[in-house]
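One structure coming up, written as structure tokens, with questions to follow.
A single protein chain has been removed from this complex, and every other one stays in its place.
Showing chain A:
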Amino acid sequence: MAAVSQSAMTAEPSVASPKMTARDLNLFYSDNQALFDVNLDIVERQVTALIGPSGCGKSTFLRCLNRMNDTIDGVTINGKVTLDNRDIYDKHIDVVQLRARIGMVFQKPNPFPKSIYDNVAYGPRIHGLVNSRDELDEIVMTSLERAGLLKEVKDRLQSPATGLSGGQQQRLCIARAVAVSPEVILMDEPCSALDPIATAKVEELIDELRSNYTIVIVTHSMQQAARVSQRTAFFHLGKLVEVGETDQIFTNPKDERTKGYITGRFG
């Protein structure tokens, strides 16, 4: 059976012209290895869901994709991650620009303690994306619109973002990420702190964003993965066990561990 899973791991990942790829990615927290030879392709304008039990390395992997792991002490990474066929760990790559191209939404809504407007405007401002106040206004409005938040907040753009509800805050964080026109949006369990109604809204939003952005989402909820994603990757103990079309993973998993996880036998 081990042989089967090994073959599943190496056989599946390649797709034609992926947006991002990871090749033989290994990651160590000091002496602890957290990722083992991960090979994964992220398809453009699709939602890729990363699932797996807690501590399996799916969040760690996600954070490799925009080099957020750089900020943690004692992390060593080897292997290759590419964006549009360019290695993002190349020393000529500007991390700041990279993170503007690959936006991120976190598990807990983390708006800045500023106004709603300033939260969304922050990214365009620091990257110098706008020349005038009008342009900035427009970016803020369209970003809020895309995040499905405009209707709720358009009368109180100057009030503090921390006064919004949890679900609104999370959509604000998505608007904030969208405002810098990223190509890829990484979402680290974006709904884990939200109630079911807010979750439904965010899921709807993810589905709409798919037409413009490539999305990678880490989730603990298999229903959510099934609902929002086109491709699903199953991680276990730092290894990518199986990846494929979401339908296939949920209806006909090739690996015994995947089957065990999605049918709720462990995890």
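Assume a contact is a pair of C-beta atoms (placed from the backbone, for glycine too) under 8 Å apart; a residue touches a chain by one contact, two chains touch by 3 or more; residues count from 1.
Everything below uses one rule, namely that contacts and distances are computed from a predicted model.
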Leaving aside the chains on screen, match the unshown one to its UniProt name from "Bifunctional protein PyrR", "Phosphate transport system permease protein PstA", "Molybdopterin-dependent oxidoreductase" or "Multisubunit sodium/proton antiporter MrpD subunit". "Phosphate transport system permease protein PstA"
Which one touches the absent chain: A:K19, A:K58, A:R176 or A:R231? A:R176
By the document's definition of touch, the residue of A:T48, A:N66 or A:Q224 touching the omitted chain is A:N66
Per the touch definition above, residue among A:P18, A:G103 or A:G244 touching the missing chain: A:G103
On chain A, what residues meet the omitted chain? 1-2, 66, 68, 71, 73, 96-101, 103-104, 106, 108, 110-113, 122-123, 126-127, 160, 162, 173, 176-177, 180, 236-237, 256-257, 260, 266
